[in-house]
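All protein chains but one are shown in place.
Chain IDs A and B follow the sequence of writing; residue 1 opens each chain.
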Amino acid sequence: MSHDHETTPDTAPRPNRWHTVLGRLEWKASPYLYVAPFFLLFIIVGLFPLLYTMYVATRQYNTLTGDGGLAVCGSTCDTTQSSWMGNFLWVFHQQAFYVALRNSVSIFLLSSIPQIILALLLAWILNANLKAKTFWRMGVLLPYVVAPSAAGIIFSQIFSDKMGAINVLLQQIGLNPIMWHGSAIWSHIAIATIVNFRWTGYNTLILLAAMQAVPQDVIEAAVVDGAGKWRTFSSVTLPMLRPTLIFVIITSTIGGLQIFDEPQLFHNSASAGGGVNNQYLTVSLYLYKLGFVSVTPGQPNMGRAAAVAWVLFLIIVLIAVLNYIITQRLASGGRRRNDKQTLRRIAQRDAEERARAQRSGYNARMSATHEQEA
Amino acid sequence: MTGMHDTHHEPSVPALEQIYGTKVASAAAKRRAMRLDVTSQGRRPGKPSYTVLILAIIVFVFPLYYAVSIASQNSPSNQYGVRALIPGTALLSNIGRAFNAIDFVQALTGTFFVSTLVSISTVLFSTLAGYSFAKLRFRGRNFLLTFVIATMTIPQQLSVVPLYIMANKAGLYGSLWAVIIPGLVSAFGVFWMTQYIGDALPYELIEAARVDGCSMIRTFWSVALPAARPAASMLFLFTFIGQWTNYFWPMLILGSNKNSMLTVAAAALKGAYFTDYTMVMAGVILTTFPLILLFFFAGRQLVSGIMAGAVKG
């Protein structure tokens, strides 16, 4: 941010212009006053709940009976000792937790990989000199205004096991119907489709923006050098999208691992979702079921749900960091180490790209919060 | 972008120029550009491009069409399969039934109220804080800004358990305020406004206002706010849509007070004895329609909002 502006308002006070002490005080206090509302509210609705989750996670906390002291893992870990780790231990002993984790990762991969490939293709097409540019851009963005829960309801009719649109069509052409709910992988594909429906267009626009930032003369230079369409794309355009791609991937990790609305409404049956063998139980659904569906007096339903929340958070942070490292490594692997000047130029370009990506990343991150806002 | 010509079978244009001279080289460049559909305005799209786009849009619109088509079926049923690919004629009457079943007016007002209030508050507090972070120097600034950025990635789901307990203790279970209050501020918003104001508002303007004897709040109001308006509108739009489509938290905290937000009301439309999907889909349409309407008016802004960050880089 604007390092070239060395003169800031506070470094050059002009007492003759400032008539009252009050005025000066206002200028001094204002920076704090302006950030204060945000921080005050944030402490109440953001920071405090975060710490409180940590606290609840260590307690035998039940919705009906309240806080019942330190958590006890119970017969699951063959202990009656209470300890702050009780709920965490309990969660780590649950097969359902690992299944939920597997499902979340699987759904996340099934949604983000095809989504990014498709978005790249669409962005590449949109980046051409099209007629009615705005129309096409709006067209791909349309699903964004459909709530995930609404999309879940609509797709539950498309992916119904017996009478769903797809299975009826499959049967009419003599194929076997697909067990959309019964089979783990198909249910993941169905759920990932719902996610892709809503987010592909959105990511297309982010990537399109990044593509437009690739200077036309660089592309022309590549063409002049005799590179083909694919070569131009893979050697010129794609590397320049790297920072944006990192952001899209990280944010879809954050959003993808928290997926709730889509599997819950895809479930399409009474009671909380996930399937009889937890085929499409995601970590968020698991949290919901633990904390808000089975409320047996004496069991720390809230405590366990809070423990799951914390584990989920740590996993997300871990994956985001890994993601970043891997993409960095991959990207730098193919780069030729040249003289210092080139390195400096590369570093400078990287910084610029990163700044640009941070901005475009805003939208991607927004998308992540929208998915998780709750 | 070096090293391309030593792997490619065609000689590069500079190579041609060295060997055969400028004329041959420029002719070759033109020919290749033609072949690759590149003009000085960018790649020229061919029929395949339009075909892919049309296909993509059909895929994107199909689920909405399917919803409308099911909602228009003449006889209520719990499942339609492919029959519903052909629309019926009962769309309006089904929408009317859903309208009554979810107390649409109340749910619409509630959703609108929540989304608007949350968006206004987010924009206001984000702009204030963003202005302060971007343009004012104060002790602790860097620390606080780092703090904001660090908290951006914290999933809000992490907090549902304590928020639920807190909302209950405050007696807000079932109330729209329980949805509104946690959404009042957003770390993103602050980051976004800080970035934007940092770029878009020159120090000279603030200086000038100060020299003119403006108070700080006056400077904010008459200099910073107008400069931040494009970014603020984007933030408003995206926060608004985000709240409108929010489901998990409202579902948890609104309890049986289902009629107060559209997503929750539509998801709860399943009947007592059987699920009439004409009505459920009509409910989905009622939930989605206001945003589609918004999309027609503000779709351009949404598109440029998503693209804004990158383009400005």
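As a working rule, a residue touches a chain if its C-beta (ideal position, glycine included) is under 8 Å from a C-beta of that chain, and two chains touch if they have at least 3 such contacts.
Rule of thumb we're sticking to: contacts and distances are computed from a predicted model.
Asker: If you had to name the missing chain as UniProt does, which of "Flagellar basal body rod protein FlgC", "Sugar ABC transporter substrate-binding protein", "Glycosyltransferase family 2 protein" or "Tat (Twin-arginine translocation) pathway signal sequence" would it be?
Answerer: Its UniProt record gives the name "Sugar ABC transporter substrate-binding protein".
Asker: Determine which one of A:69, A:215 or A:298 touches the chain that has been left out.
Answerer: Touching the chain that is not displayed is residue A:298.
Asker: Using the document's definition of touch, tell me which of B:26, B:151 or B:275 contacts the absent chain.
Answerer: Here the residue in touch with the unshown chain is B:275.
Asker: Would you indicate which residue among A:54, A:163 or A:238 is in contact with the undisplayed chain?
Answerer: A:163
Asker: Residue by residue, what part of chain B touches the chain that was omitted?
Answerer: Considering the whole complex, chain B reaches the absent chain at 77-79, 97, 101, 106, 109-110, 112-113, 116-117, 119-120, 168-169, 171-177, 229-230, 233, 236-237, 240, 252, 255-258, 260, 268-276, 279, 294, 297-298, 300-301, 304.
Asker: Given the full complex, what residues of chain A touch the hidden partner chain?
Answerer: 63-66, 74-76, 90, 93-95, 156-157, 160-163, 179, 181-183, 268-272, 275-277, 279, 292-299
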